[in-house]
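Here is the structure we will look at, set down as structure tokens.
The complex appears here minus one protein chain, its other protein chains still in place.
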Amino acid sequence: MAIVKLMLINPNTNAQMTRTIEESALLCKSSTTEIKAVTNSTGPVSIEGHVDEMVSTPGVLEIIMGAREIYDAFIIACYSNHPAINAARELTAKPVIGICEASLLTACLLGHRFSIVTTSPRWQPMLEEAVRVFGLEARCASVRSSGLAVLDLERLGAAEVEDVLERESRKAIAEDGAEVICLGCAGMAGFSQRLRQSLGVPVVDGVASAVKMAEGLYALGLQTSKVGMFRPLEPRKVINMNGPMLEAYG
Amino acid sequence: MAIVKLMLINPNTNAQMTRTIEESALLCKSSTTEIKAVTNSTGPVSIEGHVDEMVSTPGVLEIIMGAREIYDAFIIACYSNHPAINAARELTAKPVIGICEASLLTACLLGHRFSIVTTSPRWQPMLEEAVRVFGLEARCASVRSSGLAVLDLERLGAAEVEDVLERESRKAIAEDGAEVICLGCAGMAGFSQRLRQSLGVPVVDGVASAVKMAEGLYALGLQTSKVGMFRPLEPRKVINMNGPMLEAYG
Amino acid sequence: MAIVKLMLINPNTNAQMTRTIEESALLCKSSTTEIKAVTNSTGPVSIEGHVDEMVSTPGVLEIIMGAREIYDAFIIACYSNHPAINAARELTAKPVIGICEASLLTACLLGHRFSIVTTSPRWQPMLEEAVRVFGLEARCASVRSSGLAVLDLERLGAAEVEDVLERESRKAIAEDGAEVICLGCAGMAGFSQRLRQSLGVPVVDGVASAVKMAEGLYALGLQTSKVGMFRPLEPRKVINMNGPMLEAYG
Amino acid sequence: MAIVKLMLINPNTNAQMTRTIEESALLCKSSTTEIKAVTNSTGPVSIEGHVDEMVSTPGVLEIIMGAREIYDAFIIACYSNHPAINAARELTAKPVIGICEASLLTACLLGHRFSIVTTSPRWQPMLEEAVRVFGLEARCASVRSSGLAVLDLERLGAAEVEDVLERESRKAIAEDGAEVICLGCAGMAGFSQRLRQSLGVPVVDGVASAVKMAEGLYALGLQTSKVGMFRPLEPRKVINMNGPMLEAYG
Amino acid sequence: MAIVKLMLINPNTNAQMTRTIEESALLCKSSTTEIKAVTNSTGPVSIEGHVDEMVSTPGVLEIIMGAREIYDAFIIACYSNHPAINAARELTAKPVIGICEASLLTACLLGHRFSIVTTSPRWQPMLEEAVRVFGLEARCASVRSSGLAVLDLERLGAAEVEDVLERESRKAIAEDGAEVICLGCAGMAGFSQRLRQSLGVPVVDGVASAVKMAEGLYALGLQTSKVGMFRPLEPRKVINMNGPMLEAYG
Partner (left out) sequence: MAIVKLMLINPNTNAQMTRTIEESALLCKSSTTEIKAVTNSTGPVSIEGHVDEMVSTPGVLEIIMGAREIYDAFIIACYSNHPAINAARELTAKPVIGICEASLLTACLLGHRFSIVTTSPRWQPMLEEAVRVFGLEARCASVRSSGLAVLDLERLGAAEVEDVLERESRKAIAEDGAEVICLGCAGMAGFSQRLRQSLGVPVVDGVASAVKMAEGLYALGLQTSKVGMFRPLEPRKVINMNGPMLEAYG
């Protein structure tokens, strides 16, 4: 069976979070899958809003430009409708998967409604909008902020983080009708197993979901459609650009 | 790596269609996956409406009852929101996947909007309702009937069927804005590769999608949520029942 | 004025509940209507999930097959989107009405938003999905579980049941904005009058609603459309079937 | 069995249309129902837009004020979300039913999707909005204008009108997926039987639907909810008013 | 720069509220705008439901008929989907703006979701329906009743009213996810500045929003579309009418 080469891109510049993400991917990947995890070389150490998304995108796209001939699929490991995902889909026909959409589609197979338990309050409206863009609002029980900052996931002890996530998840189940919990941050990857035990419901990790979806699409020979939203970039005059993105404009 | 045992259940009683389905599964499965394809022993030779769904369900549930300790995941290979899917999810926590929902979730990763190209006109409203139940109406460009009967897929020559599917798919792309085509019948499994070539867009086969999703859920250790819609059957007095379903009521 | 013959089918095998249902129908029927209430001869004593719906369907369809020449309309007395309803609509053009949809359509005439107060928690997601399938989610304030089991409606004293239903209905009115309460179980038929008194809002019983809608459709000469979702069953080869459903396949 | 007194209010000032409406009601009413049809004494001879609705409303409300102690239910015979309907629901708890909503709710029992075939093009956006206000957009295949003016229904010969309605209905069935046709004007009441014959699908007349729904609600003892949108008018100081509406303000 | 003449119509007969409204308009208008505020001469002193809307409409339409040649745009200063708005759009092509829709469209530019804080509980379902008619439900966090009567806004001291509005707004922000508060009554115009200070979020006044939108449309030369919902009134025979509305029917 052919080897699948997956590139896992952490859009923030936090190498420790890349390791967390990579571990989650390694734990679930098939034996015939190779994982290459890379950290963005430009931008903030966590993605917590629109500006963060924007300044992290050039780095992600440059990584894609350099790797698009080599890797079979790309995972953008930010739990959001990160704008680099759709942009990357214009740069290659190979599957580009965001960990948020991957986790929500996975959750749809496991129960009637899911809730996302995320970090800071700002993510709540952003993820509600993402759910709407993905067209999944009828399957979403709620988006709940745990009140944690993204970097708290590393700063605080695992037990403390787990307590907070468990408490918020229980509210989602009891008050909002959630049947499945989606962990709403790439940095939460390590918590899914233990939360599954304590909560007694499926807990979905976005990174792992994305790995399995990428492997699946590869095995099925399916690639991004190029007739509509993700047509290839048309060559055009550009100003003040250099490096891989200049090349992209042919 | 552990072996995954997938049971692929054809709810109709048409052994030839079971073979078509099995072939599609074998072509895409991982090397560590075992496929067992079974044909329903009760009901009509094709599923083309609500009564067909109903009379095919007892047979499917009996198969599940007999196999739920042995297999790791179950695929119900009827392209619809077949009521056996949700019922089976009450009988086991192991993943139960319908090929229609699997293909639509897969299509979401490949383009902005998908169209379903199905067989007879009756399936059009039934699949439109299914799309709504899955909560995916914002991602659906159209459901189109090809005018074929389910059994035409076997009766007619492959070239003729392919022509009809290609013509209807082209309309979906040109008139409805479809970027991805989902083949709306289990019996169409063999046509996805060639249509992909001729249409130039991703063409998704439900059976293959379901196999990859089942393998993915297994690898992730994810099972059906039991706190909401799919709680286990409560033991109760039943009348006039026998066999595995009597046992199910404990 | 011509006599209308309504058949009222209780899909569960609980004869006591059939009597409750029949009483509700007799109290509201026109003088020119004849009611025939029948209990399913196969399946569980209460319908509390998808498997219950499935195993109760063959019995319901056999009843319809035997009665479709004689009766003018059929009421399926399970408070859900019971799959036997749509299947029965394929077997006859005569109106087939589910008590859940009948009550919700009735409620639409009485206030801006209705709530369904049902029995066990499992019914909450199932009825939310039913409301969506009926296309009435914009008129639905909430679906609330009273925590009662279906069979509690008989086991507990009437006063106790009424207290529970009243308490949950008050929450629906005060917290969810419900203007009308729909009693979400066939077995609750007897409670509508008293709850109306105590709550001061319209309380809609599904069985009674369905009787009036069936009488209405009969008087208007309206029958199920046969051009789309409910086309007649096409004759086909079937395996391992016998009795009325074998005949249905011609 | 008690006599039900239904008042059928034609909001326009066209007595010929009142007779058409009354005939439709008399043909379908129960033997124990008395129909009183009244013509508005103020306003235009047809309702074809928002201004028409507005200037016809005071007359309708005065009729209701004078009749609310005597009649058991009121039907507002304009095929729209006529604002007099909700206003009347504040003046009495007795059922007030619009013929548009009544026909759409009836259609929901007969097929998956209905289309409205109406008169002039202006009604198309107005009825699309009405369908949305009623919350029934998921059940609506289309609203189609026949291009007729309301008064054409009387001016032209019946055969000619029927031809136009049939042609537009066929398009709704073939192109939009309609399974049921709702006749979108009170003045079309006489055409439902013949169209049903020629089209082979259920054709729903609003007046007749409203009569059966009014009889049904009366038999069920159900009245308009007074806790939300339709609370009774609060007594207040008014200026420059007289007659029944002055009294209404206590 | 040309002078814009705006007519601000208070549909109720409360001259004190007209002064409040006028003040709000004068504070925000451009130097080249002239404001003419008029009080309805017919109807109740406050608009608190459907009947109030109806009996206030003839007066509003007569004002429009008298002023449509003179003024450049009209503002209907009732915080609702007041039916006089759409009717007036048939009587003139000049912009006719309701203060509710104006405030909601303004709020869309300021945050992801808005809440409306209104007066009496009856307005809650009425404004929820209005939000749906405007098509803005995805942007609406909630409609909340403050429990105040419209006339309380004048009867009570400003501090007391402000306290109530602030309390309810805080709940909308904390519990419903509102990022912007829309003051849901024309009579609340004076409170927006102070609430903005105390709440720390944008607080939108409908009258002021409507003034700026009217000025904007005038500057852009944009008028109401006459090809669909707002076609001019067709001349027809009318009965029992006189004054300006008789003329309107030509």
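Per-chain residue numbering starts at 1, and chain names A, B, C, D and E are given in the order in which the chains are listed.
Definition applied: a contact is a pair of C-beta atoms (placed from the backbone, for glycine too) under 8 Å apart; a residue touches a chain by one contact, two chains touch by 3 or more.
The shown structure was predicted, so the numbers you read here are calculated from the model rather than taken from an experiment.
For the options E:Y79, E:F230 or E:Y249, the residue in contact with the chain missing from this view is E:F230.
Annotation for chain E: contacts to the undisplayed chain at residues 1, 28, 30-32, 95, 97, 101-102, 105-106, 108-113, 134-139, 173, 177, 179-180, 193, 196, 200-202, 204-205, 208-209, 212-213, 215-217, 219-230. Taking the complete complex into account, residues 112-113, 138, 177, 179 of chain B touch the chain not shown. Although one chain is not displayed, chain D still touches it through residues 124-125, 128-129, 132.
The rule we apply is simple: only the chains that are shown with their structure count from here on.
Counting every residue number used by either copy at the chain D-chain E contact, over half are found in both chains.
The greater number of contacting C-beta pairs, out of the two interfaces A-C and B-C, is seen for B-C.
Centre-to-centre separation of chain A and chain D, using mean CA positions: 52 Å. Computed centre separation for the pair chain A/chain E is 44 angstrom, with centres defined by C-alpha atoms.
Under the contact definition stated at the top, the residues of chain D that touch 2 or more other chains are 112-113, 138, 177, 179, 228-230. Taken as a graph of touching chains, this assembly fits none of the simple shapes: it is neither a line, a ring, a star nor a complete graph.
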